[in-house]
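Below: one structure, written as structure tokens.
Only a single protein chain was left out; the remaining protein chains are all shown in position.
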Amino acid sequence: MEDPTRQEQAGPAVRARIEESFGRQGLMAHLGARLTHIGTGRVHIVLPARPEVTQQHGYVHAGATSAIADSAGGYAALTLFPEDCEVLTVEYKINLLAPAAGDRVEAVGTVLRSGRTLTVCQLEVYGVRDHGERKLVANGQQTLIRVDGPRR
Amino acid sequence: MEDPTRQEQAGPAVRARIEESFGRQGLMAHLGARLTHIGTGRVHIVLPARPEVTQQHGYVHAGATSAIADSAGGYAALTLFPEDCEVLTVEYKINLLAPAAGDRVEAVGTVLRSGRTLTVCQLEVYGVRDHGERKLVANGQQTLIRVDGPRR
Amino acid sequence: MEDPTRQEQAGPAVRARIEESFGRQGLMAHLGARLTHIGTGRVHIVLPARPEVTQQHGYVHAGATSAIADSAGGYAALTLFPEDCEVLTVEYKINLLAPAAGDRVEAVGTVLRSGRTLTVCQLEVYGVRDHGERKLVANGQQTLIRVDGPRR
Partner (left out) sequence: MEDPTRQEQAGPAVRARIEESFGRQGLMAHLGARLTHIGTGRVHIVLPARPEVTQQHGYVHAGATSAIADSAGGYAALTLFPEDCEVLTVEYKINLLAPAAGDRVEAVGTVLRSGRTLTVCQLEVYGVRDHGERKLVANGQQTLIRVDGPRR
């Protein structure tokens, strides 16, 4: 398994833009998710496992897994856009490969193709234990659309 | 738009089973979602809009929308299973058709095909205003697997 | 099951445009598929079962099923576009619900949401027997993009 800390970070302006947008996502704060890596075309989001994010068997809920995967892909796309653009998710598909066990789940969004209008991302979610074990628990694919101009 | 209150409810044993399982989903309580209809092969879940479930533009986050859609589909499948069975989401795909605006979002999971091992559900999410306006904001398709025997 | 012949047809200009485009799809002719209904936002394509379109168990191949579903959705989208526009499939997802048995398969593409840039369609494929029995064998969802100007 790769070591995310060894990957190159995006520039400070891009990072600041992503962090500011992430800070406005009420859901991410409410779930307890945090941005852990902002690379060019690649963003990581970590969600600690706790009772507030579980399904009925005590694993992280597919909805929480998907939520951080969707955000990771969206921000990965945004790192490649000009400053005034926003991004919206058009659709995504995700396979839940294994119960999302572990001390935390980590979503990795990676841009697969960045076009003028549409971006396609790969979504991966890992269950991670504190001692370092990582297991792929979900894998998906996402389509996003670039929206020009500020959208606040 | 159809009126959910006109639909027939599942029997009391099925409803109790679904409600008990829903009660164990930490994420649903944390988001503020609640079960509003349990029919045979059809379940509705409502999520009131509030800052804790938004994305960066103030609409309900695609992750929250997906979370209740995924649960609605899972419980719709479960209404058709024998008592000792559990259900796991294999995968789903969802299109976000419009910003999830409104006073609440309502997910409707409907069984499209129920097989011995696999179930396929249609997922619909509506943005609903208090005065009654309903708009389809997301549409998806989900595959689930039946797991025999208790899984606690 | 609905009777397609009872549905209203699109106007003659739209129908001519769709038929001309369909006629240029080498694959549709090679498979033996034909357009059987062009409504506004809804197109049907029929593929007779024959050895040239089967998989290893003698049923219609998922690839052939998908091919006519994809075309049906694309042309359904095109019926709602201005004259000079073209349509491209961005992505689709399809569940194969049952073996595609029958004397022919019929794909029905229906526009679910038509936006300025993107269109989302529902895809249904039925296995049909000559004596009239119809069974849903595949169900999907498709995203399309409108491309302005002629693209030949």
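Lettered A, B and C in written order, each chain numbered from 1.
Operating definition for what follows: contacts are C-beta pairs under 8 Å (C-beta built on N, C-alpha and C of every residue); 3 or more make two chains touch, one makes a residue touch a chain.
What you see is a predicted model, and the numbers here were worked out from it, not measured in a lab.
Asker: Which of C:15, C:34, C:61 or C:135 sits in contact with the chain that's absent?
Answerer: Of these options, the touching residue for the absent chain is C:61.
Asker: Consider the whole complex, including the chain that is not shown, and state which of B:21, B:56, B:122 or B:143 touches that chain.
Answerer: In the full complex, the listed residue that touches the missing chain is B:143.
Asker: Quick one: which of A:29, A:80 or A:97 touches the chain that's been left out?
Answerer: Final answer for the missing-chain contact: A:97.
Asker: Just checking the interface: what residues of chain B touch the absent partner chain?
Answerer: So the residues of chain B touching the unseen chain are 90-91, 93, 117-118, 120, 141, 143, 145.
Asker: Across the whole complex, list the residues on chain A that are touched by the chain not included here.
Answerer: On the chain A side, contact with the omitted chain comes from 93, 95, 97-98, 112-113, 120, 122, 136, 139-141, 143.
Asker: Residue by residue, what part of chain C touches the chain that was omitted?
Answerer: Touching the missing chain: residues 21-22, 24-31, 50-57, 61-64, 66-68, 70-71, 86, 88-96, 151-152.
The rule we apply is simple: only the chains that are shown with their structure count from here on.
Asker: For copies chain A and chain B, work out whether under half or over half of the interface numbers are shared, and give different or same accordingly.
Answerer: Same: when the shared numbers are divided by all numbers used, the fraction is over half.
Asker: If we define chain centres by averaging CA atoms, which chain lands farthest from chain C? Would you check?
Answerer: In terms of C-alpha centroids, the chain at the greatest distance from chain C is A.
Asker: Could you give the separation in Å between the centres of chain B and chain C, each centre being the mean of its C-alpha atoms?
Answerer: So the centre of chain B lies 29 Å away from the centre of chain C.
Asker: Approximately how many whole Å separate the CA-defined centres of chain A and chain C?
Answerer: Averaging C-alpha atoms per chain gives centres 34 Å apart.
Asker: With chain centres taken as the means of their Cα atoms, state the distance from chain A to chain B in Å.
Answerer: The computed centroid separation for chain A versus chain B comes out at 23 Å.
Asker: Counting only residues that touch at least 2 other chains, which ones in chain C make the list?
Answerer: 93, 120, 141, 143 - these are the residues of chain C that touch more than one other chain.
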